[in-house]
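Questions regarding the structure given below will be posed in turn.
Complex shown without one protein chain; remaining protein chains in place.
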């Protein structure tokens, strides 16, 4: 259950349908950046990325490094900065297939997988061009009120979910606190891989109060101990993000060469380009 | 926000669609028995009871006292004892309309209300007589795979949910710990009324760890301080249930006169029959 | 999900079969759960839990989740998580009973008579219509093996044994363990086949006490193997210890059995 981060990254094969949570949050970013680094370093290719429900820097690095074939997203944004530059460039050049969605559809699609049903209805959204562009969604007459149309969206069942959390125990139970949408992601995915700041000896599922915010190891396939594993994004209050490097990345990644330089100098120093 | 239990019970009118959680659980029963007592005492009538997803003694007392017109349930059981006697008798005599369901359909129906959609699909269940008996459910061809049928069940949106919890704060935030299905109930219901063992001064939504198991006051309309409010059922480790009275009830309630006697002697002493 | 027999039956008469070795049914259940990764136990399912925990003690799996037990509860998301995890395929073993069981594997938890005008009302469906459809291997356990339980056709189908061509099912019955014998469920024949009889029962006893037709290879049924010495030892010790917090009565019964 407890493995190294190298072993953990090796469990994500080329072409995997890989899900990651939004990497900007009031509690902790959730971004498994150390895994991202290993995926880039080992030249992972053809990933189909699902971001729940949006993402910024983490997805942009994977796209910039050529690991990603397709992305499904509610939006892509680096907060306070703008559209992630490698994403925008890859979309423009046609190298990246973008399945634009909307945030609640991603939550609902994962919710359908969580319930083991092939689709789920969702309120609203009708009239948006996202509906006419997504041929895998269906507008039907509401079976309970034929006068009304309703949007049905298919279940989203990623091969693998990966995220970084503050805390796990040796049994693989992972404390996620109030970021309960990460539990949704783990419920919907076939496999869940987690890096954590800290591993404790107590059984988190039987520790008062901690147990309330803990994802059971029923859903967790491997945990790696990886302090600082979200850098330059944050891993909660005790591991604040590096805003300066986020901004430096945003500026550098406007060009391919700037991206390559930032990756070598800041993200993977010592690794030959 | 903080009111008396009398005021709280008075907010449940005759004929209300009233939802209660299962009254038997490893963490705490959740049964607002003091509210039950007030409803009986003030002669509430015509309640449409939804139990999430099953219930035992609490619903049986309301039925025995004539407060309930209709019940929707996945099952009715007093654990280690058997079918609740007043429920069985009322069903036999035809005084009670019973909408038999199955536990996951009740969770799914509340989940549809939580998502603001009119219906939701559910895995399995087909072939059961519960499907042919429930005319408000629909079996349709799966719009994403026409070769397969799937069951759709309507949203369940109770007027009022009522339960007993260990802890609340003065803002009306309620700690429910790992009983997260109670949050589902509150999300689905129009109004939520809660009695609690203890009220604290801290803001539970901003208290580390407590916040992970806290239902926001966004969903809570009133809280009453009511220590022992689940008796003779339990309110967690600090307020264990009275097994002897549960058994005494089960035996007494096999007859209408036994029920009346138990109510007067044990449940509402001092109240004229 | 309650797994115990409907109380209506207790109120009618107690089942009087051959007194069984207390270790026999747990051992038979453990064998029927072979290969499962994760078995969930409905509340009030001491015998089921004993079988699943014995399998775990013997083979290192399945993982066992006992609903209603704080200690062995792996869920943190309330009651609905059981059902969702089952549909996700994260629970591949479950145990069910039934006030009536018929030869197509249909189960009745609702009551005896013409629903809704039942002559006896049992607790109701619980999650059976759903879990029976989605959990890969459902082992049916019903100690009372008599014509009033094993019926030609259940009065009410709580949970259907098989689905039609338009019904997607990922689960269903695997076996039926009774106080007299073990049936396996033959998915192709859509019915039960006798696998073994417990000591003291012959094939004709089983036929007499069973209201439905079942398949049997030949004229003599093999004997259900008694619990082995290691199985008995594990049931008395590790399994009893694990059961004790939730089912102290049953744990003592195992500890004190000869």
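We call the chains A, B and C, going by the order they appear; numbering starts again at 1 in every chain.
Going forward, a residue touches a chain if its C-beta (ideal position, glycine included) is under 8 Å from a C-beta of that chain, and two chains touch if they have at least 3 such contacts.
Computed from a predicted structure; not experimentally measured.
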item	value
Where the missing chain makes contact, among the chains that are shown	A, B
Chain not shown: contacting residue from A:66, A:104, A:143 or A:258	A:104
Residue, one of B:4, B:132 or B:206, that touches the chain absent here	B:206
Residue in contact with the excluded chain [from A:83, A:191, A:207 or A:245]	A:83
Touch list for subunit B against the chain that is not drawn	113-117, 183, 187, 205-206, 211-212, 214-219
Footprint left on subunit A by the chain that the document does not show	22, 24-27, 52-54, 73-77, 79-83, 87-88, 91-92, 98, 100-105, 107, 111, 122-131, 133, 141, 147-150, 178-184
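We take it that only the chains that are shown with their structure count from here on.
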item	value
Centre-to-centre distance between subunit C and subunit A (centres being mean Cα positions), rounded to whole Å	41
Intercentroid distance (Cα basis), subunit B paired with subunit A, Å	37
Whole-Å separation of chain centres (CA-atom averages), subunit B against subunit C	29
Overlap residues in subunit C, where contacts from two or more other chains coincide	70, 75-77, 87, 134
Residues within subunit A bordering two or more other chains	115-117, 211-212
